[in-house]
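Here the complex is missing one protein chain, while the rest keep their positions.
What follows is chain A.
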Amino acid sequence: MVYLHFPTNLTEEELMLQTKYAKLKKKKKALQALKAPRPEPERTPQTPKRPAEARDAREVARKLLKSGAITAITKTPKRPEQAGFKRPRGLERKLSSTERTISGYQPFSATHPEDMETDNRPKVKNLYDSFVSARDREERGLTEKRDGRADKPRQGNTIFVSGHEITEDFLKKTFHSYGNIVNVTVEIEKNHGFVTFDKMEAADQAITEMHHGMVSGVQLKVSLARRQPVIQPINDAASAATWSTIAASHSQKGSHRDRRKLIVYEEGFFD
């Protein structure tokens, strides 16, 4: 056995090399900074695009000040950004390369982050923002619609079946003995499909009996589908579960295959 020993202390030569490397690195950085294109071309187009809200918000804040709603502002020490924030637009455009531009994007932070915490005045400055964010969330869809699903144990009435070149008819034939099939979807090119039963027991039974099973020469893998719409019957309407399953499956059209022949129209004689 050979132990490679690495001393923890560096040799003199190593130290020298290290400092040299560091120096070079610094120089390279400086050179790059010098060569690098000025950031203006990137930023200038942004300036006119600055959201109108920022100016408006400023106005609102100003109104608040006037109305006496915010007295705290005079107590807060002036921060450098504030001056920059109030710089006229024209000037701002000229000086756009400086770091101040950032302040333009933070409508409310420039003036009043402090008094928000210091006194319990109404958060009027946030009025608009809080509406916006809340509304956005709301409009994106119903946030609460699928809660309570995560903490349930994995069970359900939809199974995932994979096997070489399985078809819808094949799945129906293979699984109909386990229970009433509500829905079948097949993705032939991916060699898998989903079968939804009206009862969970049917799904469970199908999994235990058919997993790794061989049906007409096709090796099957059967497991619980990952996405399981939880449907708890809330009434005894007969078709309730079926409709719920269909609604949850996101494919209302379902797996129906139109077997009609294509109608061919002969040459029109009414022209």
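Throughout what follows, contacts are C-beta pairs under 8 Å (C-beta built on N, C-alpha and C of every residue); 3 or more make two chains touch, one makes a residue touch a chain; residues count from 1.
The criterion applied here is as follows: contacts and distances are computed from a predicted model.
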| item | value |
| --- | --- |
| Listed names "Nuclear cap-binding protein subunit 1", "DNA-directed DNA polymerase", "Proteasome subunit beta" or "serine C-palmitoyltransferase", with the criterion being the UniProt name of the chain not displayed | "Nuclear cap-binding protein subunit 1" |
| Contacts of chain A with the absent chain, listed as residue ranges | 52, 55-56, 59-60, 62-64, 66-69, 86-91, 121-124, 126-128, 130-131, 133-135, 137-139, 141-142, 145, 182-183, 229-235, 237-244, 246-248, 250, 252-254, 256, 258-260, 263, 265, 268-271 |
